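Input: a single structure, listed below in C-alpha cells.
For this depiction, one protein chain was excluded, whereas all remaining protein chains were kept in their positions.
Chains here go by letter, A and B, matching the order in which they are written, and residues are numbered from 1 within each.
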Amino acid sequence: MTTLDAPRHDILDTTASSDNYLTHSRGFLSWALTLDHKRIGVMYLIAVLGSFLVGGIFALLLRTELLTPGRTFVDADTYNQFFTLHGAIMVFLVIIPSIPAALGNFVLPIMLGAKDVAFPRLNLFSFYLWVGGALFTLYSLAVGGFDTGWTFYTPYSTTTTTGGVVPVLIGVFILGFSSIFTGLNFIVTVHKLRPPGMIWFKMPLFLWAIYSTAIIQVLATPVLAITLCLLIVERTLNIGIFNPSMGGDPVLYQHFFWFYSHPAVYIMIVPAMGIISEIIAVHSHRHIFGYRFIAFSSIAIAMFSFIVWGHHMFISGQSGLMNTIFSLISFSVAIPSAVKTFNWTMTLYKGTISLTAPMMYGLSFLFLFTIGGLTGLHCATLNTDVHLHDTYFVVAHFHYVMMGSALIGMIGGLHHWWPKMTGRMYHEGTAITACIIIFIGFNLTFFTQFMLGSQGMPRRYYDYQPEFQIYHVISTIGAYTMAVGFVITAVCFAQSLMSGRRAPANPWGGRSLEWQCASPPPHDNFATTPTVGDCYNFTAVIWDEKQQGYIVDRTLDPDMPHSTGAKPGGHS
Amino acid sequence: MSQITAERDPHLHGGADADSGHAHSGEHAKYSFLAHHFDSPAQQFDSAKLGMWLFLATEVLFFGALFVGYAVLRSRFPEVFSYASHYLDTTMGGINTGVLIVSSLTMALGVYFAQRGRKLALIICLWLTMAGAAGFLVIKYFEYSHKIHAHLVWGPTFYIPPHNEFGNEEATALAHAPTPAPAAVGVPVHSAVAAVGPLGTAPMVDASVIKPASVGPTGLSAAAVDHRLAGGGDIIPYEMPSAHLEDPNMPPNTHLFFSIYYAMTGLHGIHVVVGMFVIGMLIHRATRGDFGPNYYTPVDLVGLYWHIVDLVWIFLFPLFYLIH
Partner (left out) sequence: MSQPNQPSHATDVAAGHPLVGHLVGIKTLVTTASALLFLTIVTVIVRYIDIGEFNIWVAIGIAVIKAGLVATFFMHLKWDRPFNVLVFMGCSLFVILMMAFCVLDTSQYRATQYTGNATLVQETLDAHAPGAPITQKRTEINP
C-alpha cells in the first residue's frame, strides 16, 4: 500500500511545475474571462487587498486627525468623509467579500472535492458586479463624496448636501448582489457537488462556516438591496417613507438596515471562525474537538443573527418592549460563539502545536475574539448600552470583532493557504514578526478605545475634551504600528512570490482534500471525483523529508480500509 | 488522468471508480449541454433548480421588506389606507390579476410542452405569456397615467393642485384604449358637472379621482349606467383633478399610501419587464430548437421566475385594491 502513495507524489511534483491553474492558459483575457474558481478567487483577493489598502489609508488619516483636539490637519467635514469612507470601504468592499469571495472561492470547491463551483459563469459575473460596485464607490468620491456614516441613516442621508450619496448607494446595491450570487453559488455547490463519500459530517468546518455564511448572504442581503433602493427614491423623488417630515418612519429605515447589517456582521465573522477551526486543528496536529458542535454552532449563529438586529437601535426610539426582547435574544448569540471558543481551546489542549505564522494569527484570533465577544455582552445589556451606545466603547468592540477577528482570521487564512495558492513558501520568521507587531498595534489602538468609550467619548466626533488626548495619542500610535505590521506582511508576500521556496503539496500537515492536490492546484482540481476520509484525523499525516512537506500514509490511518498499522488514539 | 489528486482507496482504482469515470465521460459525450463539472444531467438540473429557488428566496425577501414597510405604514395610518384604496381601480386591478394568472398558466403549459418536446406548442405558449406580460403593462400604464395626471402621486406633489394638465388628449386615449373603461360611480361633490356619455365611447370620468364607492363594484354593468343616468350621483369630471384636495374626509398624510403603492407596484412592474426580456430570449432559443425532453432547464427556471412575479401580484392586489 505504501508503494501506491510514492509514485503518485512523484506525479504530483511534475504536474506542479508543468501544468497548474496559473500556467494553464496565458494572457489578460484568460484571466478576465476565466471561469476557473481559483483564478476568480485570486482576482477577488487582489481586489479586496487593494481596497483594504485604501480603507486602511483612510483609517490612518482619521487617526492622525484625532491626535489633537480640534483641527489637526483637516476640517470637520473632511473628517466626516474620512470615517464614512473608512467604514463603507472596509465593510462593503473588504470584509464582506474577503473570506467567502476570495479565500472561499479558491478553497471551497477543492476542499469539497468538486471541479468547480456550481455556476462558474455566475461566479465570474459576481466578481464583475463587485468591480462595478467599487467603481460606483470611486465615482461617488469624484462627485463630492459622502458623509453619512456607513449606515446611511435617514433623515440625514436624504438631506445631506454631499454629492456622492446616490452613487455610493447604487454601488453598495450592486455589491450586495455580488454577495448574494456568491452565497447562492456556494449553497448549491455544497448541496449538489459533493463527491461520493463527502457526507455533511465529513465536510471540513470551513465549509460549514462558508455554508452558514451563504445562508445569511442569500436571506439578508436582498433586504439591504431594497432598503438602498428605497433610500435612492427617497433622496431623488422624496417619497417620504423614511422621512419624518413627510409622515414617514426613520426607525423603519433602521429596522430595514439592521435586518441586513446585523446578519452581515456574521457574514464577516463566521467564515473567519471557519478558518480558525482549520488553522487550530491543522497546526496543532490534533483532531478538532467537538466537530459537530462547531458545525452546528455555525448554523445556529446564522439563524440567531436574524433575530437580534434591534440591539443596534436601543436609543433610536425603538419601543421599550422591543428593546427588551432584542436585548434578551442578543445574549443567546453568545452561546454558539462560546461553544466554538471552548472547542478551539480544547483542540489546542495536548496538541502538538507548531507555532507557524497561520497559528500565530489563529492564537491572536482566539485572544481578540474573546475580548470582542465578551464586550459584546456589555453592549447587548440594555441599560449598560444606553451609556455605551455611540461611544468609542462600541467602536472598540466591533473593531475587536470585525478587524481583530474577521480580518485577522482572513490574514491567517491567507498565510495558511498562500503556499497552495501561489506554490511558494514565505519566510516564516518575517511573517510571525509581522503578526506580533499587528497584534500589539491592534491592542494599543483599540483597547484604549474601550477606556475612552467607557469614560464617555462619543464616536465620530471631530473634537474632544483635552483629558481624552492621551488615549487618542496611544490609539493613533497603535494604528501606525499596525500599518508597519501590514507593510512587513506585504513585503514578506512579495518576497515569497519573487524568490520563495517552492511549496510542497502539504506544507502544514493538513488532511482535507486541498492539501492532497498539488501546490498550486491543477486546472481541473480533480481528474476524477475523489473519495474522502476524516479530514481531521492527522495520525496518518507524516513528514516526508524528500518533499519537505507532509504526506498521507494510508497504512497508518485507522479509518481507511486495508490499513495495516492503525495507531489508536490521538496525536499527543 | 495523471492529475490524481485525492487520497483514494486503492481498490476503487481498478473497479468502481474507473467505471464511474468512464460512465461520466459517456454522459458528457451523450449530452452536449452537460457542463464539465457536472457528472449527470440530473445533477445539473437539480443544481440549477436549487440555484433558482435560492434566487427566488432573495426575491421573496426583496419584496418582503417592502411588504414590511407596507405593514408598518398601514398599522400606523389605517385610515389612510382604507380611504386611499378607493382611488385605485378595482376593475383594472382585477383584470390585471386575471391576465397574470392566465399568463402563468401559459408559462406552466410551456414547460409541459418543452418537456414533451413539442416545439411549436412551446413557442405559442411563450408568445402568449409574453402577450400577457405586455397586456399587464399596458393596463398598468393607463392606471399610472391617470393617477399621475391627477397628482395622486408620492411626495409633496400630492398636495399641489395640477393646472388642468389632464385634458382632452388623455380622454381620447382612454376612450380608444383596448381595456374596458372604468365605470363611474358618482358621489356628490360640490361644483361637479355631470358628464355622461354613451358607454364605451366617451367615459368622461376618471375612476381614480372618484371618492369611495358607495354602491360596490359596478364595473361596466348596465345597472351602473342606469344608476348614473337616473341621476343617482354626481360625477367628477376631468376638470376637477384635484378632487382629493377638496375632500374634507381625506386623512392627513394620504400621500404615503401612494408612495408605497408606486414603490411596490413599480418594483413589480420592473420584474414584469425583466420577465418579458427573458421570455423573449427563451422564444429565440426555443425557435432555434434548443429545448426538448432531455434539456428544458431554462424554460423551467424562467417559468419559476414568472410564477413568483404572479405570486407577488396575488398579494399586491388585495393589499392595495381591496381594502374595505
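We adopt the following convention: a contact is a pair of C-beta atoms (placed from the backbone, for glycine too) under 8 Å apart; a residue touches a chain by one contact, two chains touch by 3 or more.
Being a predicted model, the structure only gives us computed values, none of them experimental.
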Among displayed chains, the one left out touches A, B
Full-complex touch with the removed chain, picking from A:H86, A:K115 or A:K192, is A:K192
Touch with the missing chain holds, among A:V223, A:V333, A:I432 or A:L556, for A:V223
Touch rule applied to subunit A and the missing chain gives residues 191-194, 196, 200, 219, 223, 240, 243-249, 251-252, 255, 259, 306-307, 310, 317-322, 325
Even though one chain is not shown, subunit B touches it at residues 39-43, 45-46, 49-50, 53-54, 56-58, 60-61, 64-65, 67-68, 71-72, 75-76, 90, 94, 97-98, 101-102, 104-105, 107-109, 111-112, 115-116, 156, 159-161, 216-217, 242, 245-248, 250-253, 255, 293-296, 300, 303-304, 307-308, 310-311, 314-315, 317-319, 322-324
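Here is the rule we go by: only the chains that are shown with their structure count from here on.
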Rounded to the nearest Å, the gap between Cα centres of subunit A and subunit B is 39
In their shared complex, subunit B is touched by residues of subunit A numbered 1, 4, 8, 11-12, 15, 113-116, 118-120, 122, 180, 184-185, 187-188, 191-193, 218-223, 225-227, 229-230, 233, 237-241, 246-249, 252, 255-256, 259, 513, 516-518, 521-522, 524-533, 552, 554, 560-562
Listed in rising order, subunit B residues that touch subunit A in their complex are 1-12, 17, 20-21, 24, 35-39, 43, 46-47, 50-51, 54-55, 57-59, 61-66, 68-69, 72-73, 76-77, 154-156, 252-253, 255-256, 259-260, 262-263, 267
